[in-house]
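Written out below as structure tokens is the structure these notes cover.
Only a single protein chain was left out; the remaining protein chains are all shown in position.
Read from first to last, the chains carry the letters A and B; within each, the first residue is number 1.
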Amino acid sequence: MLDLAMRAIQASLDGLAARQRITAENIANVDTPGYLAGRISFENSLAEAIKDGDPTASGINPWHSLDPTRMNGNNVNVDDENVSLVETGLRFELAVESMNNKFRILRDSIRRDT
Amino acid sequence: MAIPGIGQMVGAAGLNPIDTKSVAKPKNTGAEGDFGNIVVNALQGLEALQDKSDGLAIKAATGDLSDVHDYTIAATEATLATEFTVAVRNRAVEAFNEIMRMQI
Partner (left out) sequence: MAIFPVLHTSGSGLRTHRIWMDAIADNIANINTVRPFDDDAFQARFIVAQAVRSDNQDPPGVGGGSRAAAVLFGDAEGRIRYEPDHPYANEQGLVRYPDMDLGDQMTQLLMAQRAYQMNLAVVDRARDTYMQAIRINGR
């Protein structure tokens, strides 16, 4: 029942939620010695999957940032993580709103009592 | 005081007979004014709006959209156009049913 756009939005919701989790984990580990900041990338995989027509086939790829580390081997940058939190939150909000819009249009088309 | 007949009021006193030929007649149902065509055009326009909104939603999902308001304005247009078209459809169906219920 979900069309291409809705499946793409759903895949992006999964990716953004994963990114939110890993950002929280990075912030919690800001002082852990030897901890490398985790990152999530899904946009490229999603774009490829959309071009092939099946957004649900896209993957979520975790990787470790190779930014320079501090003395204790930790490379988490609190400012970057905070900005990432704000951005991911906004994009999640936008994706939820897109999904709502799609369902709203479907629901309006079914109504008989305007 | 002599009261002049009404016929003598024409022209001189500013009274003119109505020119019935120049009253505009309603446009007859030609091909462009056909209700069916109006509905079909509205549906095609609606589909275009929905496609544009979907395209921008996909760009937003993959992170390629540089202006968020582009998507939300397109989504608003699509939603409003859908509601309008559905209202027209519903009225048309109601009118049809009403007519079908009429006893000859």
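Keep this in mind: a contact is a pair of C-beta atoms (placed from the backbone, for glycine too) under 8 Å apart; a residue touches a chain by one contact, two chains touch by 3 or more.
What you are looking at is a predicted structure, and each value in this text was computed from that prediction instead of being measured.
Undergrad: Using the touch definition given at the top, which of the shown chains does the missing chain touch?
TA: Its contacts among the visible chains are A, B.
Undergrad: By the contact definition given up top, give the residues of chain A that touch the hidden chain.
TA: These residues of chain A touch the chain that is not shown: 77, 79-80, 82-83, 86-87, 89-91, 93-94, 97, 101.
Undergrad: For review purposes, identify every residue of chain B that touches the missing chain, sorted by number.
TA: These residues of chain B touch the chain that is not shown: 60, 63-66, 68-69, 72-73, 75-76, 79.
One rule holds for everything that comes next: only the chains that are shown with their structure count from here on.
Undergrad: Could you tell me the distance, in whole angstrom, between the mean C-alpha positions of chain A and chain B?
TA: Those two chain centres are 44 Å apart.
Undergrad: Please give the residue numbers of chain B that touch chain A in the complex, ascending.
TA: 50, 53-54, 57-58, 60-64, 68, 71-72, 75, 78-79, 82-83, 86-87, 90, 93
Undergrad: So in the complex, which bits of chain A are touching chain B?
TA: Those residues of chain A that touch chain B are 3-5, 8-9, 11-12, 43, 46-47, 50, 91, 94-95, 97-98, 101-102, 104-105, 108-109, 111-114.
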